[in-house]
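Please read through the structure below; I'll follow up with questions.
Only one protein chain is missing from this complex, and each of the others stays in its spot.
Chains here go by letter, A, B and C, matching the order in which they are written, and residues are numbered from 1 within each.
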Amino acid sequence: MADNAWKTAVTAIAPNEIRVRGYRIDELMGRVSFGEAMYLILRGELPGEAVGKVMEAIIVASIDHGVTPPSALAVRNAATTGAPLNVCIAAGALAVNRHHGGAVEDCMKLLARGAARVAAGETAAAAAAALIADEKAAGRRLPGWGHRVHTDDPRSRRLLALVAEAGVAGPHIAVAEAIAAELAKSGKKLPLNVDGAIAAVLADLGFASELANGFFILARTAGWMAHVAEEVAREKPMRRIDQAAAEYDGPPARALPGS
Amino acid sequence: MADNAWKTAVTAIAPNEIRVRGYRIDELMGRVSFGEAMYLILRGELPGEAVGKVMEAIIVASIDHGVTPPSALAVRNAATTGAPLNVCIAAGALAVNRHHGGAVEDCMKLLARGAARVAAGETAAAAAAALIADEKAAGRRLPGWGHRVHTDDPRSRRLLALVAEAGVAGPHIAVAEAIAAELAKSGKKLPLNVDGAIAAVLADLGFASELANGFFILARTAGWMAHVAEEVAREKPMRRIDQAAAEYDGPPARALPGS
Amino acid sequence: MADNAWKTAVTAIAPNEIRVRGYRIDELMGRVSFGEAMYLILRGELPGEAVGKVMEAIIVASIDHGVTPPSALAVRNAATTGAPLNVCIAAGALAVNRHHGGAVEDCMKLLARGAARVAAGETAAAAAAALIADEKAAGRRLPGWGHRVHTDDPRSRRLLALVAEAGVAGPHIAVAEAIAAELAKSGKKLPLNVDGAIAAVLADLGFASELANGFFILARTAGWMAHVAEEVAREKPMRRIDQAAAEYDGPPARALPGS
Partner (left out) sequence: MADNAWKTAVTAIAPNEIRVRGYRIDELMGRVSFGEAMYLILRGELPGEAVGKVMEAIIVASIDHGVTPPSALAVRNAATTGAPLNVCIAAGALAVNRHHGGAVEDCMKLLARGAARVAAGETAAAAAAALIADEKAAGRRLPGWGHRVHTDDPRSRRLLALVAEAGVAGPHIAVAEAIAAELAKSGKKLPLNVDGAIAAVLADLGFASELANGFFILARTAGWMAHVAEEVAREKPMRRIDQAAAEYDGPPARALPGS
């Protein structure tokens, strides 16, 4: 064996046969959703159908947030200089850091501490109160609560409802809800935001916190593609982009067919 | 109106309400697949169910190809230097260029020329022969045919079968199949590869060729996440990575439950 | 010899000995300027002293242009999300594309066409007139002339003066000056900008046009470092950056000591 030999357990490649975690990719195509395939490649096994639906909901929730986030500015700014699409997307990914998207990872770590306390015998409410006190004492903001725009983030509510329906809620969601209840008591407007809800769900599904911003980047790539296409179609190159000066002129508010 | 005012039709943001192309994102969650949401944000309207399934199949097909592609090396090489996940993903996206992933875009342009000939009255077979002759005369390789590893790419076959089933095949697929038939006549082993198949399908669905590598990057981000997680878990930092020295040691070949 | 063997002529590494193009790097340190070392590594030989000074002037000219260029926005926008310095710099490099920085490469190609005409016997004036007519007929803007802010770019004038002093001006500069003269005749305010001047000089020094934006990125990295440091020191994370709202409050205008 060569001294630089190494192993991989992700995908096996042979002539005319590609197997992801043991399954033929052409068998997966048309039979599993992308959310299920994503779970498979990251965890090694296919999820049940309920978890697959939650995976899809997480990435649908993250698909876009308009032109206001710094990653949207990064993508459009790259586009206005004439960058090809892959460069625009990379520019977007490079804007997903500690202060933008990073709250999911931080919140997962916070909730893991809470879940450990619950596992050690505390109630979720006691664990929540302890976490809030710890973060306050350390001078840190709670990652996953509060939002610049939304006082009641519709994505969080919907995601937690889907998870409850799917029956896959666990201790991390319990702690997140206990924190929300504790914060509500003190009268602060700090609702669980989409980062916090996704963090709680990913943690209950068993994902490592180090993967958190990957879900965001993957999903948001679809939004970034739309922003690049629009920038190229509607704007002149080398324009100075002021996010605050954008106005929505797309399809009017409408309900989903059949909903 | 400020002189730097501009318009966007992608996503409307209001307090507690996020609408993608007019639909509330929390209504989309749990009701449409990610493939459907991706189609919506890029095209402005929800696709029918059949097209939604084709969208999902395209991104499932692109989720990974093991450690051999240069983008996988880019991602693992970034990881071995200690890069955070978003940087590893950006490194992967930056390796998707003309020679890697770019064949989808080039093939879409080729097939558009073929479809134009068919629309002008030629048969698909005549258009195919003309395109092959043109590319040969120009000293260019046909983008979308041939593969370093696969002589009969299982992803292409499966994707075209799903599209046929969905009833959404159009003139670009017809031209692609005519080119394949023409190449087979001359005895060359140049099967339609996954890039070519995806190109034909995206073109028939009406996507602009400029978006092509975005689908690849989005889907492959899931694979890249798996490679980063594995690199960090199994390897020492600052290792010299020889792609040819990798050996698969994951789950053995297995069939999908119920397939 | 292994079948994947390959050659490199840039730098030889042996224990305790690093040789760039044959010279020990520790001998180069303190004896050659960075401009000379850069010329050496790119061209294979040390330049004369005069060319070394021109190299330094090119990169000093490119070190910064304040907060207005899209690359400065890219860098600061990355910084406001909490990106580490290398990511901010990469974000800047990814904003250097066709419409920003790309004029150097395009201008080098234009001037090469002009120099070829001169080599074939035309006067510089005739070549200039022909190039202007060609670009006009093709509906293209002359790359390297005109500037959003400067009607008489001080960097161009100074660089050409230094090159004249160094005695290294050649046919590309002659064509560039002939184009400027021709444009002046028609009364258009299209002065040679810094991109055009650098293009002419790099071309006369024999650099390939494909390297052009590398000089810009290398030099501007120093400016980007200053912008990142300032952003972190003076601003809050996640701010919305409007380039038009910036005001200079640094050292007042001052003359160089001894100049």
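Some points to look at:
Basically, a residue touches a chain if its C-beta (ideal position, glycine included) is under 8 Å from a C-beta of that chain, and two chains touch if they have at least 3 such contacts.
This structure is a prediction, so every number in the text was calculated from the model and none was measured.
Touch with the hidden chain on the side of subunit B covers residues 68, 70-71, 73-74, 77-78, 80-84, 87, 90-91, 94-100, 102, 237-238, 240-244. In the full complex, subunit A makes contact with the omitted chain through residues 4, 87, 90, 244. Across the interface with the omitted chain, subunit C contributes residues 2, 4-35, 37-38, 41-42, 44, 46, 53, 56-57, 59-61, 63-68, 84-87, 89-91, 93-94, 96-97, 101, 149-155, 157-159, 162, 208, 210-211, 213-214, 217-219, 221-230, 232, 234-235, 239-242, 245-257, 259.
As a convention for this text, only the chains that are shown with their structure count from here on.
Because contacts link each chain to all the remaining chains, their graph is best described as complete.
With angles rounded to a multiple of 5, the C-alpha fit of subunit A against subunit C returns 180 degrees of rotation. Shared numbers divided by all numbers used gives the overlap of an interface; between subunit A and subunit B this overlap exceeds half, so the copies present the same residues. Remark: subunit A and subunit C have CA centroids separated by 40 Å (rounded to whole angstrom). For subunit B, residues touching at least two other chains, in rising order: 4, 87, 90.
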